[in-house]
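Please read through the structure below; I'll follow up with questions.
Other chains dropped; remaining ones untouched in position.
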Amino acid sequence: MTSPTQPSAPLPVNLHDFEVIAARVLPKMVYDYYAGGANDEVLLSSTRAAWDAIEIRYRVMRDVSARSWACKVLGQSLSWPVMIAPMAMQRMAHAEGELATAHAANQLATGMVLSTLSTTSVEDVSAVLKQPLWFQLYIEKDRGATKALVERAHEAGCRALVLTVDTPLLGRRERDVRNQFHLKADMPFPHLRVAAGDALVAQEATTSSLATYVASQWDASISWKDLAWLQSITTLPILVKGVVRADDAVMALESGAAGVIVSNHGGRQLDASVTTVGALPEIANAMAGRGALLVDGGVRRGTDVLKAIALGAHAVLLGRPVLWGLSAGGVDGVKQVLQLLRDEFDLAMALSGCRGVGEITSDLVA
Amino acid sequence: MTSPTQPSAPLPVNLHDFEVIAARVLPKMVYDYYAGGANDEVLLSSTRAAWDAIEIRYRVMRDVSARSWACKVLGQSLSWPVMIAPMAMQRMAHAEGELATAHAANQLATGMVLSTLSTTSVEDVSAVLKQPLWFQLYIEKDRGATKALVERAHEAGCRALVLTVDTPLLGRRERDVRNQFHLKADMPFPHLRVAAGDALVAQEATTSSLATYVASQWDASISWKDLAWLQSITTLPILVKGVVRADDAVMALESGAAGVIVSNHGGRQLDASVTTVGALPEIANAMAGRGALLVDGGVRRGTDVLKAIALGAHAVLLGRPVLWGLSAGGVDGVKQVLQLLRDEFDLAMALSGCRGVGEITSDLVA
């Protein structure tokens, strides 16, 4: 499906093109870290196949001369239903890292979720970003550290927390194991304590340094009561990310979450798991409109965004393509990626007979 | 599936062979314009797969010594249930363009739908064609221009209008973007105002000139009331082309249309859409015999024509293969393409136990 950039057309024309460029400009260890999935990477291909298998039953003759992409998630206004997914260590892709991403997000009016493993501080990102900023976190064994991070994110201006729950341990990403994945010694981790960050530099024979770090720092014992605890220490709304079952989505709401992000961590945790596209309808049905519902995983086309909304999501998170744009051209690369996707989404709405996000209804994919 | 023409067999034996020839003789920019689809071109392959997946439950011992292909669409007699689809700019394929197509259509007694983007005037085509001629159009922002075109088509002898409704904006055809698709300065567009036609010559970096033209001239605001308006200014029957949903088909009939053409614009508009083969049965069921029902998209074999009719269509429109024939050999090329398809359809009827089009019933594909 990838359409390689051709000599006669120096400008990338779709998100696939940016991955081709990134694969060329990034060191293999870095490209593999971003591109890879767990184990056999079955989920990477099944996810794209699942998106492609959904056919849009578009409507015609609906006066689509004026279209609005505006929507609300958690009561926050988004100018279009795409936010940037939390992705670690963006300075590996480009020297300006998360700041470049934030600048590009401004230009396309795109919200952003900052990773705990960001290589730029939440304060610096917040100072730049004029769109909704959310903070992604794990519950660490050291609850005090977690609480401090929550407060810091709040004070920095984040408007929601995203609690990742699919990572009690790190998935087995075999590319990283083969590459003995590790970080440069000078890579900043402003949200990690120094001692912890140092661990990521180690080069290990049979695992990635990240897996070792996760096992030592994060808390595999978390359960729904910890979500209640987290909610008790903050007034920020919490989204639970990594849910693929209706019962877990309902439990998240009942434990105080403001919403759910259907995600399998981009295929990087449990390779044999259900696709997010496959899990979305039952979760949307079980939530029945209570709480925010987002989805990520494999989104590469504007029509994917439209499909996600038709299947019940309020918005999608865009992951790897942002990294490909960042690798290819920093601010400008991310901007192009977001622009292409927004243009595609806009065209998909027009060609499906939708004037607003609210008209992207389930009959379009039934 | 393509069977390349072999040195020892200079005569093409099927429609695939003509595409192979066309790909060789046409400039890449032109071949890509004709052959390409939108975005990932998923629909091009899913459409062929959908045709191939339908199995004919043929009948035997039905005395098929005499077979009739005659049928009626809109009360107009067709000698066989295939018409030539509206296709733009046929002079790009061959110097004689639409006139060559019309001459070939005469020889095989095939009706023809002329595109608004024809490079030959409707008057000139009408002067040649001895078979039903229909005129395809869009509703332009300038309703006066649209009205004038309708009247001109009527006066020229067209017997129906085909209103394309799947193109409020042009689909993203990435081959054209990469090729910076544009037209030669001397290409005639007798149905466009000169100023508009000139726009098609421009070479743009990030889009095709056609997309720019469409956005500036055609009206993305059209809705079902515009269909009623169009019907109010003409006594010609109107077919609505680009429908893939039962509710839209019914709405078309209720808005005054004489029928529906199930089409997704040959996969050139919304890549992720449903196949026409997939959409046809529910539309045939909803129309329940009211109005004409045609289908296009991916027809390459006589058995596809038979399947389409068994699924509820009254006739099919043949698109790209006509262009391949035109590119390969002008009048004679188109004639061969039509002859091959008619022979295949005739044989398919004989081998399915059908003596007439009326015997091509749904039990053949159930």
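A and B are the chain letters, set down in written order, and residue numbers restart from 1 in every chain.
Please note the rule applied: a contact is a pair of C-beta atoms (placed from the backbone, for glycine too) under 8 Å apart; a residue touches a chain by one contact, two chains touch by 3 or more.
Nothing here was measured: the structure is a model prediction, and the numbers come from that model.
**Student:** May I ask how many copies the whole complex comprises, since the file places only 2 of them?
**Tutor:** 4
Note that in this section only the chains that are shown with their structure count from here on.
**Student:** If you fit chain A onto chain B using only Cα atoms, how far does it have to rotate, to the nearest 5°?
**Tutor:** 90
**Student:** Cα centroid separation between chain A and chain B, in whole Å?
**Tutor:** Each chain's C-alpha centroid was found; their separation is 42 Å.
**Student:** Write out the stretch or stretches of chain B touching chain A in their complex.
**Tutor:** 39-40, 42, 46, 165-166, 168-169, 171-172, 174, 177-180, 205-206, 219-224, 226-227, 240, 242-245, 248, 251-252, 269-275, 278-279
**Student:** In the complex formed with chain B, which residues of chain A make contact?
**Tutor:** Those in contact with chain B are residues 1, 3, 6, 8-9, 11, 13-14, 52, 54-66, 301, 303-304, 307, 343-344, 347-348, 350-352.
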